[in-house]
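Only one protein chain is missing from this complex, and each of the others stays in its spot.
Letters A, B, C, D and E mark the chains as written, and numbering starts fresh at 1 in each.
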Amino acid sequence: MDEFDSYRAEMNERLLAGNHRGIKRFFALDTQAYEGGALDKRTKELMGLVASIVLRCDDCVTYHIKQCSSEGVTRAQFLDAFNVALVVGGSITIPHLRRAIDRLDTLLEVEGQQPVLEHNHE
Amino acid sequence: MDEFDSYRAEMNERLLAGNHRGIKRFFALDTQAYEGGALDKRTKELMGLVASIVLRCDDCVTYHIKQCSSEGVTRAQFLDAFNVALVVGGSITIPHLRRAIDRLDTLLEVEGQQPVLEHNHE
Amino acid sequence: MDEFDSYRAEMNERLLAGNHRGIKRFFALDTQAYEGGALDKRTKELMGLVASIVLRCDDCVTYHIKQCSSEGVTRAQFLDAFNVALVVGGSITIPHLRRAIDRLDTLLEVEGQQPVLEHNHE
Amino acid sequence: MDEFDSYRAEMNERLLAGNHRGIKRFFALDTQAYEGGALDKRTKELMGLVASIVLRCDDCVTYHIKQCSSEGVTRAQFLDAFNVALVVGGSITIPHLRRAIDRLDTLLEVEGQQPVLEHNHE
Amino acid sequence: MDEFDSYRAEMNERLLAGNHRGIKRFFALDTQAYEGGALDKRTKELMGLVASIVLRCDDCVTYHIKQCSSEGVTRAQFLDAFNVALVVGGSITIPHLRRAIDRLDTLLEVEGQQPVLEHNHE
Partner (left out) sequence: MDEFDSYRAEMNERLLAGNHRGIKRFFALDTQAYEGGALDKRTKELMGLVASIVLRCDDCVTYHIKQCSSEGVTRAQFLDAFNVALVVGGSITIPHLRRAIDRLDTLLEVEGQQPVLEHNHE
């Protein structure tokens, strides 16, 4: 995850350092889109997560998992969001969900949360 | 909108009447995915709406607009959701957003809400 | 369906009449791809149908439904193919499946086949 | 085409009238992206056209055909662009190319250009 | 390939261990979709392969190559399926086809089949 973060930061910087006005403005819009407004930040991050899964972008999924986690989204809520994405996007999203659960549990472990599986038997 | 609803109902029925077990179960899963659970129904419908916009499916957008509206999502919140979808999915979603705002306002008008544009000047 | 066929034929002709070598060759490749070879034509048309559904192209779906029907694919087999596409591609394909079953039944009716729903109760 | 233009204008206005800052800024970015810069406007419109075809958005294709035509792109050049899009995006783009050539020729006819097919036999 | 299998198994287990009813049912549906019914398993796996290529999911392609191979699909038939996917999905699928042929030949080699290239010169 650290490697992901530093590569991401370095390359974003390089994209922005070119001083292309359009790219810089797009990055600003991207940041602002998830700030609280008529809808709160947590809802927006969850929407960003589901959009990233159905569009099947691993890096975007990783990013929104981190943001959602900061907003207090629980493991059970992540699974609920994964399920909506799975139904909308189909089995083609499953490889991305495998990588998503892997990263989510890595993140929860780092944060000292119990990454362990919930056994709330049906 | 009524025409959309009746065509939708008739063809869903025809797809299900074939008694294909897989198709019937998928439709059941699809319904259950948006029921309240770890995340509430309103959040799930908003996630379904954004997923539908970035995947650019007009009928799915129409369906989730209606569901979100039933869950009390306001026009300003719809615009906020549209904005997240627009940033994630790019300008290619704009024609779908044009049709979305058209249907949203038709729906609000039918429901006697003021479909009028908000003039909360920045 | 007739309208679809004549528009399709007229515009294909116009695309080809420009005598663009690449476009003409692509159209030839497209035709050849479904001819019997290591795999038979029927299997290839079924693959084309499923690919068209998951990529969500109504006109392509209509075209492959007709081709599959000519190759003797039955209504029950169509539903089985629709189900694979639905699971792979997710609920976002459902509006396309609604239009697909509509066209399939129109086609079966025209051909004097019983378009009626099968009641092979589980 | 006129109907397309007026619907487009009316709904864009309604999307923007909500005064959602993000949506307004995105629309501004979208306009600026095609202005001449390191690359000229004509090249950018051609890139927008090909992107619209491979992403299979009819309204976007119509829009960029008009813009490209204003920039002096000829019918033979349009076919060359269509061919790149066809090779990159595959046969799934063909229904969109049929509608594209239809609109292109309508546009050329309106503009008094000869919409007729070129017979530069290979 | 072994590494792929074990990661796949471990993460599927973790996705399912959360006991999310929807995710579990979707996984069951996914398995059932490829079982023989109105269409036989081999045809369905071939449809799953082509769908995976046009949707450009490497892990899904690897999975369906293995399933197809178990169903007796020959190398020449795989190439025929690749060709349908290539024509439908365009050149954007080529990087996936490169990885597909790599994995297919690895699989054939492991199984003691001649992974060698067929020289059935046209």
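Everything below uses one rule, namely that contacts are C-beta pairs under 8 Å (C-beta built on N, C-alpha and C of every residue); 3 or more make two chains touch, one makes a residue touch a chain.
Keep in mind the model is a prediction, meaning the values are calculated, not measured.
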**Message:** Of the residues A:Asp30, A:Glu71 or A:Asp102, I need the one that contacts the missing chain.
**Reply:** A:Asp30
**Item:** Interface with the unshown chain - residue positions in chain B
**Value:** 54, 86-93
**Item:** Contact footprint on chain A, counting only the chain that is left out
**Value:** 7-8, 11-12, 14-15, 17-23, 26, 30, 51-52, 55, 57-60
**Asked** What chain E residues would touch the chain not displayed?
**Response** 56, 75-76, 79-80, 82-83, 86-87, 91-92, 94-95, 97-99, 101-102, 105, 117-122
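Definition applied: only the chains that are shown with their structure count from here on.
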**Message:** According to the touch definition, list the chains common to the neighbour sets of chain A and chain D.
**Reply:** B, C, E
**Item:** Most widely separated chain from chain C, with each centre as the mean of CA atoms
**Value:** A
**Rigid-body rotation angle, chain D and chain B, from Cα fit (steps of 5°)** = 120
**Complete:** Set D-E beside A-B; more C-beta pairs touch across A-B
**Self-contact between copies chain A and chain C, residue sets same or different by half** = same
**Request:** Averaging only over C-alpha atoms, locate the centres of chain A and chain E and give their separation in whole Å.
**Result:** 28
**Item:** chain B and chain E: spacing of chain centres that average the CA atoms, whole Å
**Value:** 33
**Prompt:** Where in chain D do residues touch two or more other chains at once?
**Reply:** 21-22, 26, 86-87, 91-92
